[in-house]
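Removed: one protein chain of the complex. Kept in place: all other protein chains.
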Amino acid sequence: MESLESASFEPLRVSDRLARKALRNTKERVIEALLFAAAGVSVLTTVGIVWVLVSESYHFFTVVPIWSFLTDTMWTPLFADAHYGILPLLAGTLTTSLVAVVVAIPLGTTIAIYLSEFARPAVREAVKPFLELLGGIPSIVYGYFALIVVIPLLQLLIPGLPGFNMLGAGIVMGIAIIPYVSSLAEDAMRAVPMSMREGSYAMGGTKFQTAVRVVIPAALSGILSAYILGVSRAVGETMIVAVAAGMQPNFTMNPMEPAQTISAYIVQVALGDLPHGSIGYQSIFAAGLSLMLMTLLLNVAGHFVRRRYREAY
Amino acid sequence: MRSIDRPDRQAATPTAASVAGAPNAHARDARSLPDTPPVKAAAENFSFYYGQFQALKSITLPVYEKHVTALIGPSGCGKSTLLRACNRMHDLYPGNRYEGAIRLLPDNTNLLDPAVDPIEVRMRIGMVFQKPNPFPKSIYENVAYGLRIRGEKSRSVLDGRVEEALKGAALWAEVAHRLNEPAFALSGGQQQRLCIARCLATDPEVLLFDEPTSALDPIATASIEELIDQLRQKVTILIVTHNMQQAARVSDFTAYMYLGELIEFGRTRQLFVNPVRRETEDYITGRFG
Amino acid sequence: MRSIDRPDRQAATPTAASVAGAPNAHARDARSLPDTPPVKAAAENFSFYYGQFQALKSITLPVYEKHVTALIGPSGCGKSTLLRACNRMHDLYPGNRYEGAIRLLPDNTNLLDPAVDPIEVRMRIGMVFQKPNPFPKSIYENVAYGLRIRGEKSRSVLDGRVEEALKGAALWAEVAHRLNEPAFALSGGQQQRLCIARCLATDPEVLLFDEPTSALDPIATASIEELIDQLRQKVTILIVTHNMQQAARVSDFTAYMYLGELIEFGRTRQLFVNPVRRETEDYITGRFG
Amino acid sequence: QSIVKVDGSSTVFPITEAVAEDIQKARKGSVKVTVGISGTGGGFKKFCRGEIDVSGASRPIMKKEMEACASAGIRYYELPVAFDALTVIVNPKNTFVKQLTVEQLKKMWEPDAQGKVTSWKQIDSSFPDVPLKLFGAGSDSGTFDYFTEAVVGKAKASRGDFTASEDDNVLVQGVSRDQEAIGYLGYAYYAENQGKLRAVPIVNKEGKAVSPGPDSVISGAYNPLSRPIFIYVSEKALERPEVRDFVTYYMKNASNLATEVKYVPLPPKAYETAMENMSKKKVGTVFGGEAEVGVTIESLLSREAKL
């Protein structure tokens, strides 16, 4: 017994060891708490966003009945005959997004299929950085491009097209979101196991048949989430529409017309200086809240799509 | 030359020269001999390279019509490589190279000829993989797939062929009432039979099986083996298996491979009971591998 | 308390209650041997649960000081689980549960006691993994790491210990001139010896090896086995291996496990030549597993 | 660090920017100026919160803003810097609009027109029945206030369904690219883009159609759309040397710089009087906090002298 205790190999006595352990534990705890706090910041951000949007909108909705906000077809909060109908902004947002999606989804999907199923690896590696760069270009630059290049071109093709219109803005926005769609869709397709493709090729399928009939259905959930992400980008995109779509809350779904989107309204107002607390100031938060709800809806939809079409391979 | 047709009498494979001179000689021979069936396909001095690495070394091997030929050998010996060469699966990946020939009878086409479209080869030869790989579609669409890519649109033709194929794969009874359910809802064994039905629907001349039961439980395995037993009446089968009992149970002929070479080929019974080569014997008795 | 040191006379492990009454064959086997060395560590009625699944069932097993004890048994029998319990590796993952005790002598600490800091356990017990897992740092830093986390900063002390450890792992000659190169530049066998040196640098009381050569080629394997043979002079070793030849070559004692239970424990020579239990014999002769 | 903070009117911005740029060059960076563009109203809001030192204004300070300033204890000097002619612009390809009366403008812009007046034909039966596309100043701008006052008769009374922008390029681009468009903006912005836009002559009180331009502004013929523009300087801020330096520099060079950026400068006398008022600490406005239309250069001069 005696010999056992003295033969301790640990250079420290037990009490020292305990002290060290306690110290270590405190340090570990403190660090963990700090890291947790850092993770909590993201939650605080969300709380902050919701709090700002809801509290300012709350004041807004004490003045403006929700019903008229949702049904009025005019949005003139800053003018004498003030109307607070979100519909024109909503129509603008949806129309520009729709144009963008009509451009981005077919092109993005085609590119994704081409890169994932057709292109040689060398081509894929060479082209992908280009697409990434396309996705990295600031949206103000796209706005400039829409205004200076694309809309004048469109006016040549379509006589009578106004100088600001949703078509031009939407097309450029579509190009801007192609990379999001194509890279996510391609990732989804590449995640389809080779055995699935081999099954189709072994039946005598061509690349196109394999891609369309086997790979796409198998990657459907990933592809759909890519689409949803694209839509959600389009809905929230600001500078392109602010610069090129016109700044007029115009209740129309005709892409040939100028209109304002929710996000563009917010920047427009922010360009001036509305006094803190005025109804105009609050109106941008009400608009922001609508925008946030739309993207939230898309996020939730994405979540369910991923659930519903979870890859079973 | 006799060696090919008479695996039971002589050792191993024919010499390179014997096949090179008369590509379809064994076919003729096969027909001429009473105890071997006609040849449906044959590898002739077939070598294969994954980039620099030579995975198969001058393989010469006949596959007899409407019989089951099993490929056995330790892991990595090149069984899958040989099987997959038979429907040009290696074409899907860059850097692979074929040498020699694999001929399909009766038309004596060299499957590996660059002028032969791999799609044509694959339309004639079906393949069933190690892991069941049904498409993410309904049961019906899985079976109809091969017909659809051949351009068949008539619903009634499809219906008929799908039923026939499912019956052929001994799956009809189990799925007849739920053809529109997703294929993933089936059990592993059912999925594998579905993959077989998928091949049968297009009437392939040869069916390739790559360890078709290694991902399955014993009951599912038994049902697949039984199915293979029935299929041999209609179609030529080449099967890779690492389970020697299975090879013994289902095959008529067996080829033993080692390190990319064909060591011995013969009637299954004979090869298992009385192998000519010592390596084969070591492997079969479990002393090695 | 002498019983601790003399498992040959009494129960294999220190607390009389646990082992003395235990009906385990191995305890008796061990005792029956004339001159067993002192016990360094011992599992006592040790059970382990992955969530609901019980992976180890009341294991009682001594590990003798400065000897090599091998754990053998078919895949999934719980060898790695037992080994990893010895340095509380399971604490890293949620949902695992220990029952019983693993005691470390001479201080008779129950390693599994929640009050015992797993870090302390791991500082006393080193571990070498199946796949060599050097850190992506220089060779020097790999070996010095254990000392650094113990707060050692003096360069001269570190230099000395690193050299000593590398010599102990029979690696010094090969790497002395390139201590600052990345560890990944070494061959697999060298990497594994580096991992051993990494443990040796901190003077562990026990070294755990989990199939340390299964990812290595035969030459590297031989060098590791030779190293283990030298190490036994200095440190107590517990090694998992699925290679029975290896167990026979390197170990002094062997424990055969099956389905989470310890079937038999004894001197290696005796267990291999003349196993007490039939299951062990079946496994050793290759009739099973 | 002492920075002169200027904000407010986009109309005044070109002059202020010129002053800011030149003084920073002249003083080799020892004076630092920031110039924001929040519109006249936005500028006054900040000004009366004490956030800025100088506010540009394209209309006189209004009652509400005076009260806000008073309650915050902010007193200010009102310094006129130039005259501007609000210019009604159409696309050069628009051939049917030869001139417009104030009544016709009112028909287009009054709040009642919102959602109803959508065709040129509704303005004048001689005009074709093509869509009417309106571009105008944003609701936070002095230009907007002045235009609505002058045309509709009440400041800020305007329809809301038009392309409203604080950003004058949006108006230029919009009108220059659209044959059916009409808009209004500060003369300087028209002058810079004469090739792309056409200014519409406006029928004045005397019944004559007059085009905007330096001469018609000085003569007072271009009414009611000419107006003085100002800067307002906080009394307290003026005690700071850099602000005083900036304002003095502004007054000394306003005449030249206004011309350079295409405004109509005031007679030298006006700037001198303003400086005098400042040195005599005459704070406050010469306007009653009411919107006023048709202030001529002479009347402005006489009012200033009387402060």
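Each chain gets a letter, A, B, C and D, in the order it is written, and its residues are counted from 1.
Criterion: a contact is a pair of C-beta atoms (placed from the backbone, for glycine too) under 8 Å apart; a residue touches a chain by one contact, two chains touch by 3 or more.
Criterion: contacts and distances are computed from a predicted model.
A.B. asks: Out of "Hydrogenase maturation factor HypC", "Succinate dehydrogenase iron-sulfur subunit", "Phosphate transport system permease protein PstA" or "Phosphoribosylformylglycinamidine synthase subunit PurS", flag the one the UniProt entry gives for the chain missing from this complex.
C.D. replies: From the listed options "Hydrogenase maturation factor HypC", "Succinate dehydrogenase iron-sulfur subunit", "Phosphate transport system permease protein PstA" or "Phosphoribosylformylglycinamidine synthase subunit PurS", the omitted chain resolves to "Phosphate transport system permease protein PstA".
A.B. asks: Relative to the complete complex, which of the depicted chains are touched by the chain excluded from display?
C.D. replies: Looking at the complete complex, the unshown chain comes into contact with A, B, C, D.
A.B. asks: In the full complex, which of A:A22, A:V63, A:I140 or A:M253 touches the chain missing from this view?
C.D. replies: Hidden-chain contact among the options goes to A:I140.
A.B. asks: Where the complex has a chain not shown, which of B:K40, B:K79, B:R103 or B:R124 is the residue touching it?
C.D. replies: Checking each option in B:K40, B:K79, B:R103 or B:R124, the one touching the absent chain turns out to be B:R124.
A.B. asks: Of C:I59, C:V175, C:C199 or C:I263, which residue touches the hidden chain?
C.D. replies: Result: among the candidates, C:C199 touches the missing chain.
A.B. asks: From the list C:H67, C:R122, C:R161 or C:R193, which touches the chain that is not on show?
C.D. replies: Selected residue, touching the omitted chain: C:R122.
A.B. asks: Can you list, in ascending order, the subunit B residues touching the missing chain?
C.D. replies: Counting only subunit B, the missing chain is touched by 107, 117, 119-120, 123-124, 147, 149-154, 157, 161, 202-203.
A.B. asks: For subunit C, which residues reach the chain that was dropped from this view?
C.D. replies: Per the touch rule, subunit C residues meeting the hidden chain are 87, 89, 92, 94, 119-120, 122-123, 126-127, 129, 131, 133-136, 145-146, 148-150, 182, 184, 195, 198-199, 202.
A.B. asks: Using the touch rule from the top, list residues of subunit A that touch the missing partner.
C.D. replies: Here the touching residues of subunit A are 24, 27-28, 31-32, 34-36, 38-43, 45-46, 48-49, 52-53, 55-56, 106-107, 110-111, 113-115, 118-119, 127, 129-134, 136-145, 147-149, 175, 178-179, 182, 204, 206-209, 211, 229, 232, 235-239, 242-243, 263, 266-267, 270-271, 273, 276, 284-285, 288, 291-292, 295-296, 298-299.
In this section, only the chains that are shown with their structure count from here on.
A.B. asks: Could you tell me the distance, in whole angstrom, between the mean C-alpha positions of subunit A and subunit C?
C.D. replies: One centre to the other, that is 52 Å.
A.B. asks: Between subunit B and subunit C, what is the separation of their C-alpha centroids in Å?
C.D. replies: 47
A.B. asks: Which residues does subunit C have that touch at least 2 chains other than itself?
C.D. replies: Residues: none.
A.B. asks: Quick check: what residues of subunit D touch more than one other chain, meaning two or more?
C.D. replies: Counting only residues that touch two or more other chains, subunit D contributes none.
A.B. asks: Report the residues of subunit D in contact with subunit A in the complex, numbered from low to high.
C.D. replies: 7, 36-39, 41-43, 45-46, 111-112, 114-115, 133, 138-141, 148, 154, 156-167, 170, 173-179, 181
A.B. asks: Please give the residue numbers of subunit A that touch subunit D in the complex, ascending.
C.D. replies: For subunit A paired with subunit D, touching residues are 74-83, 147, 151-152, 155, 160, 162-164, 246-250, 258, 268, 271-275, 280.
A.B. asks: Where on subunit A is subunit B touching in the complex?
C.D. replies: Where subunit A meets subunit B, its residues are 120-121, 193, 195-206, 209, 213-214, 217-218, 220, 311-313.
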